[in-house]
Each structure stands twice: as structure tokens, then as C-alpha cells.
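One protein chain is absent from this view; the other protein chains keep their places.
This part shows chain A:
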Amino acid sequence: MKLMFGRTISLQLRLFVAVLLSVVLIVGDRYTQGGTTIRTSLNTLVSPLIYLANLPYELFSIGAKNLHTRDQLLTENEALKKKQLLQSEQLQQLQFLSRENDKLRALLGSSAKQSNRKIIAQVLSVHSNPYSHQVVINRGTTDGLSEGQAVIDEMGVVGQITQVGSTTSRVLLMTDTTHATPVRILRNDVRTVVEGIGKINVVKLSHVPHSLDVRIGDILVTSGLGGTFPEGYPVAVVTEINRDEGHPFAQVYAEPIAQLDRIRLLVVLWRNQQESISNE
């Protein structure tokens, strides 16, 4: 039975309904906030698809691992052992310093620093919308993730979680045009905001007065303002300053410290539950 000419609903009506529904969806998605259960379940719906699309890459990398020679593994092992030795030496110092820091903070009566909960996540290499910078990770609500958590890698800040499913989540990179990170300059504690401009290796400092003390090579770290990113993680290094008096603000560009185009393993941070005040 071929209903070639006896259509029940006209195409125009179908298109009208489809356009109407899409507009409702677009407006609803753009102008409502929060990780509702509907969104989470919708994201969960497509996660098998994402895992399936990631499968070929995973097989390739397993194959590549198995083809490592013994020499390669030995040299890699050697390098890692050296690195670990150096870092464990620093760690011993760190424990001492953090205890001292706690004592000094207690003496000053200021808020104590808390270590946050964290989890390691792996990036699933799947294609994303070409108009935005984002990656998918293999953790979701089953691991306790929620929207707005900070994501870092071993070098520095990567971005934050914007969509969660039960087994996958989407991380918005800090170079996306819709992302901004509150930072301060490590050298002199000046606060400013870094925003993405849609290029993977450039971010821009927004609204910088011409008189601001900023130099090429300055390291920007998270300021902890805004509440998403904990304080003190490295974000970017200033690479270009254009103090053209014709513009209302100085144009300052920086390069992200995390290599955002080759991230593989990430750390998802939980927000501090409360900054307890120790004033005994």
C-alpha cells in the first residue's frame, strides 16, 4: 500500500507544528536554568550513542598500547619514577606548609581552607557542535556530578560542567564564547575576568583599564569569586597586550595553561560545602 497522493496531514501543517515545537524548545532551553530531571533523562537517552561512537577510537588506543615496545615502556617507566620522586619530595614540604598555613590562619581567625572532593574522568572523543567548545566525559549523575562543577587537568583549569546525563556529562571549555572565568594576576593579586573568544588557544581579559599593572608572562589564577572555581588554580598566561589609547579598554590576550586541544584525563572538583570559620 503506497499512499503517494492521499496524505492525511499536509506538509505545510507538519512544518508549522515542527517549527513551533522547535522554537518552544530553543526558548525553553536557552532561557531556563538548572539540571532538571527532563534534561538529565534526555542526556541519558543519547549516552549509548556517544559510547558507541567513541568505540573505534578506544579500540585504536588499546591497539596502540599493545604495540608499545619493551624499551619504550622501560624509558617511560623510568621518567615517571623520576617525576614521582621529585613530586613526593615536594609533597612532604606541602604537608608541612599546609599545616603551618592552617595554624597561621587559625591565629588570624580567618576562614580555614578545606580540601574538596574530586573524581577523575576521561574524555570521550566524540564530535560536538562546531560552534562551541565542549567535550564529553564518562561520568554522570551516577558518580554524583551536577551542573556547574569545575573541571581541571594536570596543568590548569579546563572549564565547567554544563549538562549531565546518568553516565556522561558535557564540559564547556573556558575558551568558548559563552564562558568567563574570574581570575587574579598571581604577581600582584589584581582581579579581572578572562573570557573565551572561540579560539582554542586564546582567551581575552575583559574590561582592562589602560592603567592596570599587567605584563606579558603574567600568570592568571582563579580568584574563587563567582563560586564555580576554587581559588588558586592556574588559568592562563598573558601573551599579548595592546594599549591603544583609541580604545576604551586595553586589549589583553592570554594563552590557556591547560592544553585544551589534547586533553584526555580530567579532574572534576566539588564545591566547598561551607567555608568554616575557626574562631575559638
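Methods note: contacts are C-beta pairs under 8 Å (C-beta built on N, C-alpha and C of every residue); 3 or more make two chains touch, one makes a residue touch a chain; residues count from 1.
Going forward, contacts and distances are computed from a predicted model.
UniProt records the chain missing from this view under the protein name "Rod shape-determining protein MreD", selected from "Urea ABC transporter permease subunit UrtB", "Sulfurtransferase complex subunit TusB", "Rod shape-determining protein MreD" or "2Fe-2S iron-sulfur cluster-binding protein". Between the chain not shown and the residues A:33, A:95 or A:129, the one that touches is A:129.
When you scan A:170, A:184 or A:204 for touch with the missing chain, the hit is A:170.
In the full complex, chain A touches the hidden chain at residues 2-4, 7, 11, 14-15, 18-19, 21-26, 28-30, 42-43, 45-46, 49-50, 52-54, 56-57, 125-132, 134, 136, 163, 170, 177-178, 198, 261.
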